[in-house]
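Excluded from the complex is one protein chain; the other protein chains are retained at their positions.
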Amino acid sequence: MLLESKGLTKYFGGLAAVSHFDIYVKQGEAVGLIGPNGAGKTTVFNLITGLFPPTRGTVLFDGKDITGKKPHLVAKLGIGRAFQLAPLFADFTVLENVVASFHLRPRSSLWDAFLNTATYRRNEEYILQRSMEILQLVGLHEVKNNLAKNLPHGYQKMLGMARALAIGPKLLLLDEPIGGMSQDEIKLTRTAIEKMCKQGVSILLVEHNMQIMDLCDRVVVMNFGKKIAEGSLSEVRENEEVVQAYFGGKHAA
Amino acid sequence: METAVNAVIGALVLSSMYILVALGFALLLSVVGVLNFAHGAIYMVGGYICYQFSVEFGLNQWLSLLLSVIIMGAFGLFLEKFCFRPFFGDMYGTIVMSIAIILVLETTVNLLVGVHIRSLPAFVPGILRAGAISLSAERLLTFIIGALLLLALTWFIRKARIGQQMLAVAQDVEGAALQGIEIHRISAIACAMGCSLAAVAGSLMGAIFELSPFMGDYMLVKAIQLVILGGIGSIGGVLAGGLIVGSLDAVLPLFASGALTQAIGLGIIIVLLLLRPQGLFGREVT
Partner (left out) sequence: MTEKQGQGKLPRIVIYTGLLAIVLSLPLFIQSRYLIHIFNLTLINIIAASSLRLIAVSGQLSLGHAGFMSIGAYTAGALAKHLGWTPWVTMPLGALATMAVAVIIGYPFARLRAIYFSMVSLFFGIGILAVNQVLEKFTGGYAGLIGISPLFSGSKVANYYFFVGLTVLSLCVLYRIEVCRIGTTLKAVAQSHVVASSVGINEAGYRVLALAVGCFFAGLAGAGYAHYNSVLSHSAFNLLASVNLLVYVLVGGVGSFAGPVIGTAVLIIIPELFRMLKGFVPFIFAAIMILVIFVMPQGLAGLPGQIGSWVEGLRQRKGTAHAP
């Protein structure tokens, strides 16, 4: 078990955004997390990566308890994240964004960097080379010298993925990776995710758009902060509660 | 017992003075999102204009106050159009611009007025007494006007259409523009109001303390303390911030001397901000 959450609960004021949520991801799996808007999916991601601590419950990763650990420590342990709204290092170029994200591996000490030691220079060369590889994988190598803030939104999302890959993650959390993308961009992203899976990265994916859900081995469905179904995509589609959540009653905005 | 009552009165009066000075600054920062460092200098000029009309030209002092308000209001429109609007969205440009304005205003007044100590006569002379408790009528007037203006501004933000529009601009400039709100017109009105409020404060304070070309510097820092502590985005925060800072400044000197009170007072404010980084009633800043 690579990632496991038990009884994850988060209250904001009196409102439970996430309630007794259990999810697991095995090594090498791609798991999808779906649910209507406001179901709490991004909150689950925030709880896993430590943006804020859960009110109750635990998160275990690779055998360690990471509940409430700070985001940079969670990243250090091997969880990468691509955000929904695609925040970036706006004034850096695409390439600089990825290069800057190679903070963890290989690690140059502050002195190495300041004194420009041989270790540092070797690391930086390796980082540059790896950055190019990642941009190739994600499909952004053509625009590597463009300023990140000038990219179209879809490309910015792909850059978010490239950045998350830079830390050499064991688990990648993708928050709506194809939201707002054109068909071409979706194709590129889909290919990239497939390549990542082949390279052994485990994936936990939040998405509305069903176009990439078939990449997942398993799907978890959330509504009102709770898990309401789990299984393969076809199993889950038949589930009555899931149908209710998406199509029955009031549509969540 | 009397010292306690005097201390409370002192705290309330000082708080109201700080709030009076800070209102214009808070309006621009909380509501329109402009950090106007020149606020202190404008406050100073407002006081001097009132002095000029009442003492030098011999007009009625209240009329002079009104004239100062009008002139500084017009100056506010000028400021917005030629000094702030070109740097809308450019934080560094706005900062440098407002510091340049301070330099120009303070140097001009300093060259014109120089070292002579000036002070406005009280708007309302006399001292009220009740036993060992005393309060100058002027300070009471300042307290009343400060309180009234605070209430008026709060009402304005909540109920008046223009006030609501200002709030919309503060929270989301693009959204407000999409709704058809003329950003620059709103900013101009806010700037004019801010400068007018500063003029009232300068005139009233000029009657309590001496006028000096650099009196705005101290008050600017106080205004910043109030608004930051109370929280950006809340006029109610100005009241809270004002009461805290005013009380500290009125009460601490009873227990410690000079610099120690300043150090402790600032220390308390800093600690409060570290405990609650967005200020008491401020919007949560991500």
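Labels for the chains are A and B, by order of writing; each one numbers its residues from 1.
In this text, a residue touches a chain if its C-beta (ideal position, glycine included) is under 8 Å from a C-beta of that chain, and two chains touch if they have at least 3 such contacts.
Nothing here was measured: the structure is a model prediction, and the numbers come from that model.
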Sole residue of A:G7, A:P53, A:P87 or A:P152 that reaches the chain not shown, by the stated touch rule: A:P87
Contacting the left-out chain in the complete assembly, out of B:A100, B:L128, B:L148 or B:L254: B:A100
Selected from A:L60, A:A100, A:M132 or A:I186 as touching the chain missing from the view: A:A100
Which residue of B:S196, B:S212, B:Q225 or B:S247 touches the chain not shown here: B:Q225
Footprint left on subunit A by the chain that the document does not show: 49, 51, 70-72, 75-76, 80-81, 83, 87-92, 96, 99-101, 103-104, 108, 110, 113-114, 116, 120, 124, 163-164, 166-167
Contact set of subunit B toward the excluded chain (per top definition): 35, 86-87, 90, 92-93, 95-97, 99-100, 103-104, 106-107, 110-111, 217, 221, 224-225, 228, 232, 258-260, 262-263, 266-267, 269-270, 273-274, 277-279, 285-286
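The rule is simple: only the chains that are shown with their structure count from here on.
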Between subunit A and subunit B, centroid-to-centroid distance (C-alpha), Å: 48
